[in-house]
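See below for the structure under consideration.
The complex appears here minus one protein chain, its other protein chains still in place.
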Amino acid sequence: MKRFDLKKLKDLDAKKLAKDFWYGKPHGERRLGDLYIPKTGLYKHREWRGVKDTMYYFNNIWLYNYGHMVTDILKYSGGNPKGLVQFVKGTMRYRWMGQTYLTVMHWFDRCLEGMRDETLRATAWHFRGIVSACLYQIVEMFNRDITLGGDPEKWRKTIAHDETVWGGVFYGFPDVAHIPLQMIPYFVTCHCNNHTVLNYIDAAQALGLPGDPCPMCQAEAGIFLQDDVPDFFPALVTTNEACDGSVATSVIQDWMINKPLFAMPQPMQFDDDSVLENCAKEIEGAIKFTEEMTGVKFDWELLKKKLQDQNELQRNEWEKWDVAANTNSYPINGVGQALYRIFYSQYGDMDCWHETDAKVKKIMDKCVEQKINTFPMTRHRVIAWSCAPLYYSAWCTWAYNCWGLNTIINMDSLMFDMEIRTDSYENCLLDMAKYHEWAPMRRMAVGGLQHIFELWENMEKFNCDMVMMYDQIKCKGMQGVVGLFEDEFRARNIHAIWMPHALPDKRDVSRAEIRKIINDYMFTVMGEEPLDPSLLEFDDSNSW
Amino acid sequence: MKKKEKKQNKALKVLGKTVGALAVAYAGLFTVFYLDLDGKLLYYVVEPFMQKRFDNMERRDPMSMPYDQIDSEYMKRK
Partner (left out) sequence: MRDLKHLIYFEDLLQEANNDLVRKGKEDGNIALGYTCYFMPEVLLDLPGAFAVRLRAPRCTSPDIASYYMSGRTCHYGRSLMERALEGGYNFIDAQLATETCTVTCRFQEHLEYMDDVINNAKFDIEFTDVPFKKTKNGIDHYEKQLSIHVLDFLKNKYDIDTSDAALMKAIEEHNEVCRLIQEIGEYRKLDNPTITGYEFQIINLVTMVCPKYLIIDKLRETAEEMKTRKPDDKPNYRIKVELVGAENDDPDFTKLIESCGALVVADRHCYGSLESRQPIEIKEGETPLRAIARHYLLTSQCARFMEQQEMRARKKRVADIADEYKADGIIVISNKFCEYWSYERMIDTLVLPRDYGYPVCSIEKEYINSASGQLRTRFQAFVESVELKKIQEGK
């Protein structure tokens, strides 16, 4: 037992204590790493951020989001309490749901560690937007899941699609729900609780799949092989995006789902305008297929309206990029920025995105007007390139807290970088084709090396002085170009840290190994000292 | 008059109790929040329970699924 040390008590500075209590400890004195319970990633206690921010976190983030995780179910079920019953049934039936859903607030915790003031608020709104959109999809899935007693009429008016099929393809269908097959069961759950996905990867490998294909595709295949996909749809649309692995998993999906399937592949050489027509026809094919499968007529006016709404989201995004690139007042951290952007641009337009953007814009405008330095301990402005580790998307938060590495933008956020014309059906379709060709993990990864090397111009555009080079060890496209990147980094004298990872599978490269690689680079190459040494090494091997 | 006062007192008491109960609940929730008791409950109790449930769940054998051309009558039957 520890002895009570009277001397220590005498040494305490009451004024400092009061100040820390009221304002929270300044960066550098926080020792956030001491808060963890070893291995688990749980907190001995949550971070004290000063009275104002702690109470904001407690009331407006923790309580607010826990509350909305219930009320949103009702909202998206049209107020029907049966929605709650379906939700519970789904939670008890599907691993990705039952093991993951309640851990959502810990995802917030990990990603918002150390955040204060406007940054805390704006980033949390981004997360709230994501959670709301997830709940919409989950509720829609369970309310239609006929194996759980869902509504067969709703089931009939649903199209399932690969998560890489952009939701905008289905904008023109009133009363038809379009729900990505993998976005919630695989993609989002990895971020919240990466334990579940390991079951799916193992399921695919147990049937003879080698360990080297992209683990994201392996996990997606495993969800089908484990019979863990709700039966909420009569037909599905697949695509070749983002890579060969996505094409290859289509066979597993087709086999396990055994329902009518429309493949909507996108051209690879997308700089060539002669491919647009083919791509547009495939999108039209998907629209026709949706009409046939759901019995609902396509409505051009509705498509136009939704695309105009989506264009507004794109304009908001450009405004955010402008602030991020040219000021120190961008109030959203790296992980909040990346996940929100990829989610809304891929899934497509929803009210919750507009509501979120309005709130965030207000905060951002205030930051710009008052010239608030939102990340005051920034030492390096970082651009993250290639695809990110899903089990450690919160690395950006850690890197800022520990080293002052502020992730300004990442590669996947820069996809879909366009507005879609709605002046005529033909123009609209061609732009939709272009938009689809510019999908995440694809826009920079296929169609020529010039795309992947857009890094240099984006570094300049966003005023970044360092690259966090994601090294997805099972991504053949990125592995196939590592040497040229090395050559270019050397030739351009750019500080780049290679961060190995295996997308959802923390068993290949652990989070501790990722941190060690960054630590080593910062100590040995940059010759810098950490802002918070308690974050250098800690054991979160079994954490969510 | 007395009756009215009594009523008022009762209302105040109920109000006081409600406010008190809300305050206690709020403080309780804050304790849960600050000490990460939600995380601990989920990590040590809920997740192992759910994991066990899903590990033992009966699932369709993937090898039992046919893989031939799709049944063209599929949509008509549904």
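Think of it as A and B in the order they're written, each chain with its own count starting at 1.
As a working rule, a contact is a pair of C-beta atoms (placed from the backbone, for glycine too) under 8 Å apart; a residue touches a chain by one contact, two chains touch by 3 or more.
Being a predicted model, the structure only gives us computed values, none of them experimental.
In the complete complex, the hidden chain is touched by one of A:G90, A:P234 or A:P260, namely A:P260.
Within the set A:P81, A:G480 or A:P533, the residue that contacts the chain not displayed is A:G480.
Touching the missing chain, out of A:L42, A:M97, A:L135 or A:V275, is residue A:V275.
For the chain missing from the display, the contacting residue among A:A133, A:I372 or A:V446 is A:V446, taking the whole complex into account. The chain not shown here touches chain B at positions 63, 66-70. Chain A residues in contact with the hidden partner, per the touch definition given at the top, are 207-210, 212-214, 217, 221, 238, 240, 243-245, 247-252, 254-255, 260-263, 265, 267-269, 272, 274-275, 277-278, 281-282, 285, 446-449, 473-474, 476-477, 479-484, 486.
Methods note: only the chains that are shown with their structure count from here on.
A straight line joining the Cα centres of chain A and chain B is 25 Å long.
If you check the complex, the residues on chain B that touch chain A are 29-30, 33-36, 38-40, 42-43, 46-47, 50-51, 53-54, 59-60, 62, 65-67, 70, 74-75, 78.
Those residues of chain A lying in contact with chain B across their complex are 40, 42-46, 48, 54, 58, 62-63, 92, 95, 98-99, 102-103, 105-106, 109, 156, 193, 195, 199, 207, 224-228, 234-235, 255-256, 258-261, 293, 544.
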